[in-house]
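Here the complex is missing a single protein chain, while all its other protein chains stay put.
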């Protein structure tokens, strides 16, 4: 944490505007009440402006619509984003290659960069290619013919099955499986299931993060493809031949069936699912717990199961508790109406 | 892929009928546009019949109701099934025993066939029995007293807990756990939970396939039983003492509670669940995402939560979006009816 940066450079990094002394130097990031004279702090909400004078920070990162005069500030449009960038800058540590631990087992014909860490009891198959600054944690199993790009980290006890390709800057968390067989069978007349060969692999782009205990199946033919920038939470399932578009977010326990195509920046809330063989357009948002069927155009906002327009679903869902009342009302109405109809029948109008 | 087979034998294998020269020999299987003169190709849909003359294939597997004259064909009732059988035939490789890797650790008193592969850093407990052509991948842990039948394959980092029995031709995918403790507690007056002993094991029949990251719990007493021919997808949970009937299919993220009995050829769609202590009859189909409560007879088709008749559920679900409209209608009707009732009251008929 001995990094020091001038506000000028820091403002550049976060696309911010300095009000005050651009030559001030900071070497850390902290909350208002604990930041010291070498730290930059942050004010996201006008409520906290009153705490600024009492803070020991050297400067303040603030949302650009907050009024704050006196101290040196860096105004930004998205202080959450700016905070993440600044924190990452200060926390970033240079990669320290720890080499291949004696207890790791390496197969034949591998191409492994020297600048690497392979942990205790990790297993690397045959003909594996590992880029520079790759970190393979303890107990990981990497299958034959796997290719892993630079700066990628595989956490403990994860399994990368044979033939899969991972890009650069990827993180795979503990006990996740990349490349288990897809689920595909043809059933004979007796009800026995004959497995369809699963001959493809998994391709993972750059800067992808996949949580712990996920299952990403290999394709029947070709690839199951997780494109660059995708972030996947824990316990997520991706079926064979699916394609997850750039920068999509899949929250915990999401399930994507086989042959589903997701566009860019699609978001699936926790526990949501997508049935097989459908296309979901760019920027679609799916509420947690929903079940999506059929194709949906870009920008859809979906909820429910089968999912439809999210706004409409939330309105319908808010009325679900009134179903018993509604049911009673309709029964009463039917009775009243029956009485009434009797009363307005031609012959009853005689009088 | 140097296997060669005559159409005569191939037709026998897939229960097909040859129209043309039964002595033609093929050694591969491929799609219409890339199949060569030693390949058999396939036509599932009449739409593609037009592409047949341009295809280089030696013969064609076709659905028996498609008209196709000219080339040699093998007519079958289920071309998907026939394709799977033929592909598996051509792809099948003889088992090559790789022996026990130096880094694997084998316990005492084991009975291990010579024709076997035990991978890098795999761990085999004490008194384990492994049949012929068993393949234990890298990082797998097999507990004490486990019995594994012939031709069974356990993929990387899976855990088979002590005392479990696996049949022949079983595949367990990476990071799956067979035989974790069942979830059972008795609660005292202070709200503390006392664990009930989980003394049973898991029994898995023949030709079962279980995906990655699944949890199959051991029984409290006796066995949790996955019967022969069952195919389980990824991230599936099976509770203690449950019995999954022959050839049942459990799609990804399904959860079966404790003491549930499923008949033969039951299908649970993705994310569906079954509450505890129930019996679900043969051939029951449960739609994805449903929650089944109570017993259901053979041949049930279920959806929803709690699940009921699937057709009815789909109709009800399709109307869920109309709930706000319905609610408004009923409110308006109530008002109109109030006015009307007033208008038809005896004294208002005076005029």
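We just call them A and B in the order they show up, numbering each chain from 1.
Everything that follows uses one rule, which is that a residue touches a chain if its C-beta (ideal position, glycine included) is under 8 Å from a C-beta of that chain, and two chains touch if they have at least 3 such contacts.
Everything quoted here is computed from the prediction, not taken from an experiment.
Across B:13, B:49, B:68 or B:330, the single residue that touches the chain missing here is B:330. Touch with the chain omitted from the figure is made, among A:139, A:179, A:239 or A:258, by A:139. Taking the complete complex into account, A:78 is the one of A:27, A:78 or A:309 that touches the chain left out.
Check B:30, B:79, B:131 or B:255 against the missing chain and you find that the one touching it is B:255.
In the full complex, chain A contacts the hidden chain through residues 78, 80-81, 83-85, 87-88, 91, 101, 103, 119-121, 137-139, 155-157, 171, 173-175, 207, 209, 211-213, 229, 231, 233-235, 246-247, 249, 251-253, 264-265, 270-271, 288-289, 317, 320-324, 326-327, 330, 333-334, 337, 340-341, 344, 349.
Residues 105, 121, 123, 125, 139, 141, 143, 157-159, 161, 175-177, 180-181, 183, 185-188, 191-197, 199, 213-215, 217, 235, 237, 239, 253, 255, 257, 271, 273, 275, 291, 304-306, 308-309, 312-313, 315-316, 319-320, 322-323, 326, 329-330, 333, 336-337, 340, 343-344, 351 are the ones on chain B that touch the missing chain.
FYI, only the chains that are shown with their structure count from here on.
A straight line joining the Cα centres of chain A and chain B is 27 Å long.
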